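Selected chains from the complex are presented in situ; the others are not included.
A, B and C label the chains in the order they appear, each numbered from 1.
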């Protein structure tokens, strides 16, 4: 038992009126809504990297956090794991997520990395059993090391492609061994800095092949979790290939992967791509590729990836509303890919940030449930399109030709009158529940 | 002969050192580069709407232009056409583009619109023959009239869908009759204002069916031009379905249209979507759906569609470089979907804006040709990927598995060393030619 | 009595649990918090232009609203006024705001405009007395007419400057006569489209003189309302001179107006300028120039001025928190410079939009009051700076030199240790109250 969180008791649910800053006011894990416990709806996960590996740096300044486990030895990596599971226990956190580089020190090349990873997987596996926290997803960090500076799968050097592929294999093995519910790929360096040195068609072919290898391997080893791609439009590269949900869909279709891979959608990445979070979720649902979410927000006035804990209830409500309409999470969940502000130095900040984020989400989920159970919004939506529910309209949609349409328009004749879209009234309805 | 352009002589090429503001300094239509006349490379087109129909309004102010043809009669529509062809003659413009609503007055419903359109098509057809200007593309305005406020193909009211389809038929007929090289669809209202009243899956199905009807009709009537979709991320709607090239590709793939429809890419729309113009062109080329361009820029400090004439040579050069690498235009061309600033009241402004835009493009094309003929950039690009050109690498790309990659990495062992991406050196090379 | 709002009863307060879409759930005008009635805290105003004059157009489409008062006669202007006051009565709205161009038809030049304005002022004055609605502010529309296309006060033509000045005089007279609490200037065309034809120094001098004339006239006629400038960074011009609060402060200081003029801050304009709404309010307060607010939001994914009704409670709470910390409104208030979405065609939409907006604000104000009365946030803020509250620190702030600082740092020696900024914990506190 480390003393990092000394004095901080396990977080309890104390109800909405409590003023205890280290209690849940909305997240009561066992509360049942729509037939499921809140914990099973929300499936919260802590992100190892931001919470335990990030030193507090930004492009204009270095480390602000001074954690006793910072350093590059196996011993420190184990101390980090100890503290991590202490935090999971304090929060009652059901899941966590990791990159290989978060949990193991950098080794001597591929063999060293793999040995370190395997040792840490065993160490963590034992802790998981003891504490009861599960793995939402694992992933490989293919963007921090300088070998990946020009891409991993999309590198102009086939050796990097091979190195990345081998590394993904070890991370899939680790995820499989730890019983992960999903495996995620975020293409941090899969993109370009300048078109002047880039061959888009080649890099697309490389990335398509790489993802197919991942899917084939998944089936070969019997991993029954979901493979997820996390879209992001830019940062670190000028242009990332997995720009947004629509772009990823096109990529999957192009490489025959649309039934094999789903998306892990991050609020901040949606914003950077010019979309609302709920747009990306709704679109993924409509396209049949919704998987999981990274529930961290971007600052609307900043043009980079700020990865903040969520704090705006009404916005989060709209996200869970789309998720519930999609049937809720299956293998996916709510990962806090969120980092403390670099001035939030205290261990208590780390706990409070998660407590606040979990509470915002729990309240939002309950609001979304209430909106669904009330039913007004969905009834009005259905009514708006009800003209399409006649046999004539279905025929129009399925068999019409331009000539046939012209005939109808001339003969009836059709002179369509617009009807109110009622946007403000719908927004008012939402505000009854948030 | 109207007297609108009184005193303005046909524009002549006078060479790069000329100071005559109404002469071409770079656009010499008959100059041959890479085996083609400049006119045949660039395929310039005037946009009827901005040049002749737009009154100079913006969201905070009304009409500033006072054109003798403003009004809603057939007589004025013909005067407008007269002036348009006078301008084409002055500029030596090889092509123009139009929406139905630009060339005909609004009629009494569908029948009235169609009758007006047909009369104007005959009138314009005669002028085309006389002046020698051809039609780059026609299109239907499915966004200005209030009946389309909630979408055309994606409207919740099937009557609007039918009305839009019938209208597109009349516009395809008009385009076919006038020998148009392409037919364009820009989904001005195909998108949403709020997800709260929108069913993305339904609207996607409607739009997919609509586009299939267009393609089927094209084949039925023997129109051998290209069907083009013009991507735009937003404006007028909060979110347009044809967001960008990648999104359109996914849409085409989803509805089996990827071999039937290509894209018309506008610089300003690329910018609004968070991309560079050259990115969108290069991506469309890589995906096999590059068609045509709207060569009008957006102001980088404004967040809306400013539709300005191009004036930045180096940027335009990068666009034509990608187009030339794609083999140049086939049916497509360079449309100036550009409007005068609303303070540019004089007839001379209209001429000068086109002259300046055409000159910027002509110079840029010649710079792009020089870059290609020099060959350094393409040689360096090829060298950067040359590691992929061995048999081993090709095998890696085509047949490898994660296990196989791991084996290679362990056995050789592979420890890839990064190589310079040379971005600044490549940018310097470009600057030798612009 | 027109029948425009037929069937819509005056809106009543029915408490937070009500499901009646046309009732207030949070706005109970007579409820007292912090010693003032809600009505007197919030000082709501309807904007005449968006609610009654805007036809529903945007840059890609024309009129969608069909209001019986649309047209250009005095009779229709009076019908418009009748309906406006019917709405004020339904809403129990304490204030309204207007431009001259909203309430009178365009006349024949200046004399005609003035005559129309004066007649309408009398008509409206009588209605104000009857209904009890007061004038929050009046203003002149110096941006819609083509004469202002290149600026009003900053026009290169001195005749436009004179015309604008004369027009402002008539609008100040009207505002004074109607007992307005403020007079606002928003420089819709005071900015530039291109630096190439602009002389910044000249235009600044013109604008400075113009504002001084306004202030001098105010004192001459004994108008004791506040003169307000409304900052906006761009749209309609590429660059507006009244960019944001900080820019306006510099302008006021430069022209000796910092004690005479305050700011009317609009959420949407704050966003366009890259700031949060609460930033602009807090900054104006710190600079001593906070006056009033336009409570309409911009869509975060759109780059233009969307002028939507507010609907995000937590965000609005932060705005009122800053206002309350500044002592609350004096002459200022909460103006809904908000327009319906152009698809919101029904009279009920207009009522519901205001009801929803007023409710969001009322709830937010009460949340802000609770945060202040709780006191935790302000206590923590004060503690954070408490090191500055010693005599030594005050001396440091008031009299220190660099040499003296160096001495202190060397002698003690000083090696400052950072303390947590607690951002997430503070955000959690806010979430207890919203």
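Observations on the model:
Note that contacts are C-beta pairs under 8 Å (C-beta built on N, C-alpha and C of every residue); 3 or more make two chains touch, one makes a residue touch a chain.
Everything numeric in this text was worked out from a predicted model, so none of it was measured.
Whole-complex tally (this structure file, single sequence, 3 chains shown): 4 copies.
Convention: only the chains that are shown with their structure count from here on.
Rotation angle for the C-alpha superposition of chain B on chain C: 180 degrees, rounded in steps of 5.
Interface chain A/chain B: over half of the residue numbers present appear on both copies, so the contact uses mostly the same residues.
Remark: chain A and chain B have CA centroids separated by 36 Å (rounded to whole angstrom). Each of residues 146, 149-150, 193-194, 234, 239 in chain B touches at least two other chains. Across the complex, chain C meets chain A through its residues 19, 21, 25, 64, 271, 274-276, 300-301, 309, 311-315, 340-341, 343-346, 348-349, 352-353, 355-356, 359-360, 418-425, 427-432, 434.
By the touch criterion stated above, chain A contacts chain B in their complex at residues 109-111, 146-147, 149-150, 155-163, 165-166, 168-170, 172, 193-202, 204-206, 209, 213-214, 216-217, 220, 233-234, 239, 243, 246-247, 249-250, 253-254, 273-276, 278-279, 282-283, 285-287, 318, 322, 377, 380-381, 384-385, 387-388, 392-393, 396-398, 400-403, 405-406, 408-410, 413-419, 421-423, 426-427, 430. Partner chain C is touched in their complex by these residues of chain B: 56-64, 143-146, 148-150, 188-189, 193-194, 234-236, 238-239, 272, 299, 301-305, 341-343.
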